[in-house]
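What follows is a structure written as structure tokens; I'll ask about it next.
A single protein chain has been removed from this complex, and every other one stays in its place.
Our next item is chain A:
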Amino acid sequence: MIIKDSYDVVVVGAGPAGATAANYAAKKGVSVLLIDRKKDIGVPLQCGGFLPGFSVLEELVPNAELPYTLKEFPANCINATTSYQRFIAPDGYSKGFEVTGYALDRKRFDKYLVHEAASSDAHVLIGTSVTSVDGKVLKCEGVFGNFSVNAKVIVGADGPSSFIGRNAGLVLEHDPMDIATALEYELMGVNIDEPSVEMYFGKDYVPGGYAWIIPQGNNSANIGIGIRRPMCKKGMSYRDYLNHFMEKHPIASKKLKGSTIVSVIGGLVPVGGAPSRTVSGNVILAGDAAGHLIATNGGGISTAMLGGKIAGETAAEFVQNKIPLNEYEIRWRQQMGIEIKTAVYTRKLMDNLMKSDTMVSAAFKMISSEHMKAIQCGKLPNTVRSNLLKLNKGM
């Protein structure tokens, strides 16, 4: 493929946000280049790959127009379908609700999204890093050589430590409590027979976060922990915590006993919400780079894709002189800003309680299944809010 000297829109990062941005920008008829430093789209994985069903997503962001790629994707992108979500409190008490979800094969799914972008006439360049950005000029180097490219708009969809964002002065919060670290294993030979996603809590296993088990079908599963460094014990590494969960957790270890680790995955999860601005000059951010995720569960595939769609459309309309680029800020906040903010607030109410297993267990007993589902959808019902405040302040 011949890379042009100049594009209307250059998207940096070909994850769900970037690929969707490139797709929607290209659909509007502007020229688009999608760059990713990875040599193989979707590899290495940095995510558990859990995607709630489309109807749940409509509940999650009722004001949004979701990208079609969240609804129509090839069946072979799905490893397994789950029908229940269960929460296991530190004292073993559990509660849950019925909900459809997909354990995605992210390598296939991400490639599908990139292919969709290419089908809309976006140019795709993998194995290429952006080494510097100066106004409209991006310097790139990688497996296809070193070159410069001009962009009218740059979409930074390059993850939680976004280079594009930092370069443009758009940074996420630096509070260490606002960054969770996820470490995951792909396991084969697990002992799981029900199609349930499970979330385990308890400070000895997952300080300031939770552990999950996502069944992947054929006796395989993705397990992982998302925890926060300031709440970890000294001398305990992330791997120690995940191993401890896998081998020692009274409930989970029974299901995971005798399984084999076939893959290790790691990543950062920015749970502090969006930066104060996601537009600066000709740069806009989407996905993890823009804090587009639900902080209570760290889920971000759908919100990243929504952010990407809005970024792509807005970038194209800006290029076509229809709107100012700042419109992006307004649009994405209208469609999912409140849910992202609410989830950060809920997360902060839980942070304090997470220092004590008793308090987390109490909170779980107090919250009804329906309300748990609502919290997963970026809502915070009033009764839950006032009861969490009580647990935080004391009665």
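Simple rule for what comes next: contacts are C-beta pairs under 8 Å (C-beta built on N, C-alpha and C of every residue); 3 or more make two chains touch, one makes a residue touch a chain; residues count from 1.
Basically, contacts and distances are computed from a predicted model.
*Asks:* There's a gap in the complex where one chain should be. From "Cobalamin import system permease protein BtuC", "Inner-membrane translocator", "Gamma-glutamylcyclotransferase" or "Anti-sigma factor antagonist", what does UniProt name that chain?
*Replies:* Matching "Cobalamin import system permease protein BtuC", "Inner-membrane translocator", "Gamma-glutamylcyclotransferase" or "Anti-sigma factor antagonist" to the record, the invisible chain is "Gamma-glutamylcyclotransferase".
*Asks:* Of the listed residues A:145, A:258 or A:394, which contacts the missing chain in the full complex?
*Replies:* With A:145, A:258 or A:394 as choices, the missing chain is touched by A:394.
*Asks:* Tell me, which residues in chain A touch the chain that this view leaves out?
*Replies:* These residues of chain A touch the chain that is not shown: 90-91, 355-359, 361-362, 365-366, 387, 390-395.
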